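Missing here: one protein chain of the complex. Every other protein chain is in place.
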Amino acid sequence: MIKKILIANRGEIAVRIIRSCREMGIKTVAVFSDADRKSLHVRYADEAIHIGPAPSAESYLVMDKIIEAARISGADAIHPGYGFLSENAQFADLVRNEGIVFIGPSSESIRLMGDKISARNIMTQAGVPVVPGTREKISDVEEALEAINNIGYPVMIKASAGGGGKGMRLVFKESESLQAITSAKSEAKASFGDDSVYIEKYISSPHHIEFQVLADRFGNTIHLCERECSIQRRHQKIVEETPSPIMTESLRREMGEKAIAAARSVNYEGAGTIEFLVDDKLNYYFLEMNTRLQVEHPITERVTGVDLVKEQIRIASGEKLAYSQSDIFQDGHAIECRIYAEDPDNNFMPSPGLIKKITEPMGFGVRVDGYVYEGYEIPIHYDPMISKVITWGKTRDEAVRRMRRSLEEYYIMGIKTSIDFLEKIMEIPEYINGEYDTHFIELHRDALFCSDHYPAEIEDMAMIVAFFEYLENAGAIKNGSSHLNFSNWKMQKRKNNFNLFRH
Amino acid sequence: MIKKILIANRGEIAVRIIRSCREMGIKTVAVFSDADRKSLHVRYADEAIHIGPAPSAESYLVMDKIIEAARISGADAIHPGYGFLSENAQFADLVRNEGIVFIGPSSESIRLMGDKISARNIMTQAGVPVVPGTREKISDVEEALEAINNIGYPVMIKASAGGGGKGMRLVFKESESLQAITSAKSEAKASFGDDSVYIEKYISSPHHIEFQVLADRFGNTIHLCERECSIQRRHQKIVEETPSPIMTESLRREMGEKAIAAARSVNYEGAGTIEFLVDDKLNYYFLEMNTRLQVEHPITERVTGVDLVKEQIRIASGEKLAYSQSDIFQDGHAIECRIYAEDPDNNFMPSPGLIKKITEPMGFGVRVDGYVYEGYEIPIHYDPMISKVITWGKTRDEAVRRMRRSLEEYYIMGIKTSIDFLEKIMEIPEYINGEYDTHFIELHRDALFCSDHYPAEIEDMAMIVAFFEYLENAGAIKNGSSHLNFSNWKMQKRKNNFNLFRH
Amino acid sequence: MSAIQLRTGDRTESIEILEQTGNKVKLRLGEKEYQLDIVKVEKNIFSLLLGNKSYNIEVVSSGKKNTFSVKYICHSFNVQIIDAETRYMQNRLKASGEDGVNIISSPMPGKIVKVMVKPGDKVIAGQIVITVSAMKMESEYKSGKSGIVKEVMVSEGDIVDANAPLIVLE
Partner (left out) sequence: MSAIQLRTGDRTESIEILEQTGNKVKLRLGEKEYQLDIVKVEKNIFSLLLGNKSYNIEVVSSGKKNTFSVKYICHSFNVQIIDAETRYMQNRLKASGEDGVNIISSPMPGKIVKVMVKPGDKVIAGQIVITVSAMKMESEYKSGKSGIVKEVMVSEGDIVDANAPLIVLE
């Protein structure tokens, strides 16, 4: 069994990995840049090693420094977390060549899944559906019509030489197709001097649904059901849930089998995720495989009860999977909201800075995975995600209500965060009813970005509080009731005490 | 459905109830004494009403004040929490006579279960076993021998007029019984002038195991399995878990049925708990019924997924139980540790006072239900329990390790707490193996109260940290790196900024 | 007029404490009178009882003198306290004509990636003048007004705070 793990990462995921290591009795080594001396992962780990200046390219991304740190500390394994070097095949090789365990799949698996074309080909061979489309240029109208018929409506016609929307046509039915092809071709000709096109299935209301898999080195591969990740802003997930509101038992079984087949096709080992695009008819298409832990892994942990980091470590230690497929079921419903240090009302502009006050939600069915604390200054150099709130409910409705309650309890002062924005999402009827796809944020702009409506009283209270804070800062009410630490009798007693020892 | 609930309580349970109300969209009203203006339940509730001076007898226990507060705020229901007025039949009547819903059973149920003798008789009639024993004085030796044979060994012979251990004899086998009876009788005669005795079954290694029940007003009663509560100090539970390490599936079914029978025998409605004494042969005996929510209810919530406060509210609103017995099963394992403001090394002396710093545990499988925060001064007037840590694991072993990790993460500075003491419990092999009964704390005194062993380095580090804190307080390193808020470049920028607007 | 005024958004109100006994305060805000129980429960957090209603309100300094960011659940307010000193400073600035200075400042902390102008350049409102990067995202900033660049206060590669002055126009 692994005895000491170096975590080649920072932020919430480093802290989260350390927690599982502690529960397993495994020692941990943190690495940190100049900007991270005060970061929580440095404080929580058993050991911590400095690896360079603030920019990732000079610290967290420098393979030699990470490996050197592992050598210095005597770590027998490296956990890469997500991001940084986690999907770098060369790093996996370097680590293993040093005789250190890399907690992740083989570099070969990383390489095959890291290249979109090779991944698409392997999936097709493994019988996993990919988004249908022509993969060669078409110039002939008849050929184009035939391709469309093979693919099925709706389709998107795109100029081969295209870009910027020129020569693009969305076709919903056969009666439109001839006209669409000819006009696309002529626009393409006019724009690029090339009238060839290619045709792809158009996924009109897509869902991003992914399957978590676990595989050991003995050929045992299981899936841990799906995560629905369609709520995105700027192509980044912000709310995830499991089960997916659109999932059926038979589709879960089918997609789960495909996910296992996908993992098996590259001899996958460890924890990985197969991402699919699912259309409104519940057709699904392979998108990509993430060969590492996902940000949103906690919702799977909550409904299946499986600690995914512990399983990663056990698999990397050469153990057999402790679970078979029949052990895995989803109990209840879990939602994750990602808290970013950003200003949603200002085009999601990053908002690093000093955390002046933080109050985290607690109670039944609430998990918070974060890394910032009161007095911590979030550096400008890294990802703006500062924490994740995960709620669980016996039903989806309960999980949503619990999330709303938790976001209400969550206060972070000093920087802008996405907490209020997420709270608004939880109040949109379509979200509450589970009727959404990847267009959700866009569709509900008005409700999500609208200015606040509140009773006039609230503004008055805010002004009054500012006034009292001002008074206190000015020392005007120093001995008044607003003074935090001591009630009056206590002050009295303390004074007596003091006098006694001095008289 | 109930729209606004007054919580006739304080501390962690008031906050916990408010959380469920928020998730249900129900408004909440807090009540508070002079000592509790800054208490968290006042801050979390939608409304808060002052009800008198600090001592409970002049505030939280004054029925008229509570009812008046409900009337003022327009609350249509009162949740009594635990302790205070929660098992006061007269209060339940007064509330209902005001046309306000009392969230709890009928006053009749409270009364019947509140009296030990009536409860014992009702249980006997309902076929629920009670601790066997004679209920009349015995003077005749033959009669005493016959009673012992009926009860079965071991038995305790006690002087009817007794006290202080005089005239008491523990008898393990028949060969000892005649000698024991005669010597007990003569000692009783000498001590009290009365040689009559009575005989009770002696439970040698008892476990405190309780069953949670839920009952609606339509006669549906279910149990939510057991809680093992044998780890006690001064007859107060400090660690609870579910499932019980000694429980078997068939015993659970049998005791669960008896718990349901017990609740039915008093037409119970709401959430209640049947406490049993279980001996090392797994014989079980009714001890008492608590006709309210228990402190340790969260472990049941965690393994069954049922939010007990919500169920209380739904039942009180006149709804039918949403669960049938077959819906209830224990998923994984949950442990609760109660955090007290007390000094375990000093005979558990209370330690109220100012919380100078608090860091709560987080992450997968951890729930904290508390009410104290940084800057809060724990009053001297109420219960020393300040929070509860609940951990869950797929297995008991995982739950124990997670509890250890959580207690390690939990820092409360300014007062003494039981956190370190609980951490020691989690390290005792017998606890880890689930081999314990109510004698646990007593049996492991040496390990639990022993002085710390630690590397000399730790003491050195502690001295160094104290020195640096002293230096900082003395202002010696005001602009040094130990200064929390601003890194150097920031100070520089701020200065520029300031100059700019002033020049 | 020597009373203290509070400003949030476009609204300015005077405030006056009429009575105070311990936590219990009677005050006038603009035309309205409030009777409330206000107590600072934690660093940066006040608990208010108005009637029976309980408000838990967080407040921190916004970085500017006498200006506070206040938050109640999802509602945020920026409140400026206008006391005698503030008024004096404002009047002085007005008298010296210095309030006419146009400063383009950084809306977020970050690293200066590119400065597109130099002293003496003419800029027009809406022109992109600087690029700042933070947390893996680059943002371009436009000048709000037209004018001549008087001073560029930062260089490429500099790390700046939010609200740090970047460019002075005249």
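Note that the chains are named A, B and C in the order they appear, and that numbering of residues resets to 1 at the start of each chain.
As a convention for this text, a residue touches a chain if its C-beta (ideal position, glycine included) is under 8 Å from a C-beta of that chain, and two chains touch if they have at least 3 such contacts.
From a predicted model like this one, the values you see are computed outputs, not experimental measurements.
Enquirer: Would you list the chains present here that the left-out chain is in contact with?
Expert: Those shown chains that the absent chain touches are A, B.
Enquirer: Check the options A:V15, A:V42, A:I103 or A:A399 and report the residue that touches the missing chain.
Expert: Selected residue, touching the omitted chain: A:V42.
Enquirer: Tell me which residue among A:Y60, A:Y198, A:Y268 or A:Y376 touches the hidden chain in the full complex.
Expert: A:Y376
Enquirer: Can you list where chain B touches the absent chain?
Expert: Spelled out for chain B, the touching residues are 341-342, 346, 349-353, 356-357, 380-384, 408, 411, 413-414, 419-420, 423-424, 452, 454, 457-470, 472-473, 480-484.
Enquirer: Could you list which residues of chain A touch the chain missing from the display?
Expert: Its contact residues with the unshown chain are 29-30, 37-38, 42-49, 72-73, 373-376, 489-490, 493-494, 496-497, 500.
Operating definition for what follows: only the chains that are shown with their structure count from here on.
Enquirer: From the C-alpha centre of chain B to that of chain C, how far is it in Å?
Expert: Roughly 49 Å separates the two chain centres.
Enquirer: Taking each chain's centre as its mean C-alpha position, how far apart are chain A and chain C in Å?
Expert: The mean C-alpha positions of chain A and chain C differ by 33 Å.
Enquirer: Suppose each chain is reduced to the average of its Cα coordinates; what separation in Å results between chain A and chain B?
Expert: One centre to the other, that is 38 Å.
Enquirer: Two or more other chains touching the same residue: where does that happen in chain A?
Expert: Touching at least two other chains: 359, 408, 484.
Enquirer: Do you know which chain C residues sit against two or more other chains?
Expert: As it turns out, chain C has residues touching two or more other chains at 23, 39, 41-43, 159.
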